[in-house]
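For this depiction, one protein chain was excluded, whereas all remaining protein chains were kept in their positions.
And then chain A:
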Amino acid sequence: MQLQQLHTVWLQRLNMSLAILHVCGCPIPRFFGARLKRPRTLINLDPANDELPYECDIDVRELVNVEDVMNELELGPNGALLYAMEYIEVNLDWLITRIRRATAEFAVPYLFIDCPGQVELYTHNEVMTKITQQLTKALDLRLVAVHLIDSTLCVDAYRYLSAVFLSLSAMMQLELPHINVLSKIDMVMDHTDDLSFSLDYYAGVSDLSQLLWTLQTTRHPMSEKFKEFNRLIAELIEDYGLVSFEPLDIQDKECALRVLGRCDTANGHIMNSEKVEDPSDPVSGVRLFQAGFSDAGEFLDEYLERYEERLQQR
């Protein structure tokens, strides 16, 4: 699905759980669920989720299901989703109990939570914010929001900025540390001629002047009118180190682990590194050392190599 998806990573300090909220259709839970050896609990918080491509440990659809709500209350899909989310909020104990039970045996529990993608939940409806706040309080969680955007829809400067605004919009409401991810980067690679600026930009090696230059030289009626606004926004992004994107190609393990590594830094899981035994886990001592020395550019070169290899094997 090409819907923008919002993920939140929830981390609990000291024997508490880390969670990554993930939206339906997104491959991350499938990947992490299957291949990551880190002990984790997968939770589906989307009452309107389609078929789940992964096995989850806790499924909120057992509590409330959007299709049922639609039928019983004769609401449309949006109304039903909002109703379902508010229902979950009111009955949050259901979820809290189950999370406690599921994470009881883990030394360093880690939660992945799949969240609904409806933008209304992250702009003017406060139900998601209330849910995250209540869960944080009850379970002592540290949360990180992971926001996934389909990179094939961001291939020119204007659309890229559009994605930036989207992320900013959600950041304002959720009030959580935020990681932005451009997914399906391998599909963008297939069409590099269409890109108006280099892939480095996507890797977060953000060059402010390049973005501005691209915007200003794009021959479009908007460029003149919004020249000043573009400049101010670009400055804002740079000053605050806001919105840098992590590229993600779900078929590339290194890529996915790198994103996970970023999450771990943002939510503090790296503090638990000595408790982690698996050396392939991004948080383990070994990898932290490696990560410290690699910069985005290097990562991108290595990724490109692996991508080429995969292409040849096809």
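Note that a contact is a pair of C-beta atoms (placed from the backbone, for glycine too) under 8 Å apart; a residue touches a chain by one contact, two chains touch by 3 or more; residues count from 1.
By definition in this document, contacts and distances are computed from a predicted model.
Student: Quick one: find the hidden chain's UniProt protein name among "Nicastrin", "26S proteasome complex subunit SEM1", "GPN-loop GTPase" or "Ribosome biogenesis regulatory protein".
Tutor: "GPN-loop GTPase"
Student: Decide which residue listed in A:73, A:90, A:107 or A:172 touches the omitted chain of the complex.
Tutor: Candidates A:73, A:90, A:107 or A:172; residue touching the omitted chain: A:172.
Student: Can you list where chain A touches the absent chain?
Tutor: Given the touch definition above, chain A has residues 1-4, 24-25, 48-51, 66-67, 70, 76-80, 82, 117-120, 122-124, 149-150, 152-153, 158-159, 161-163, 165-166, 168-173, 175, 219-222, 225-226, 228-229, 232-233, 235-236, 239-240, 242 touching the missing chain.
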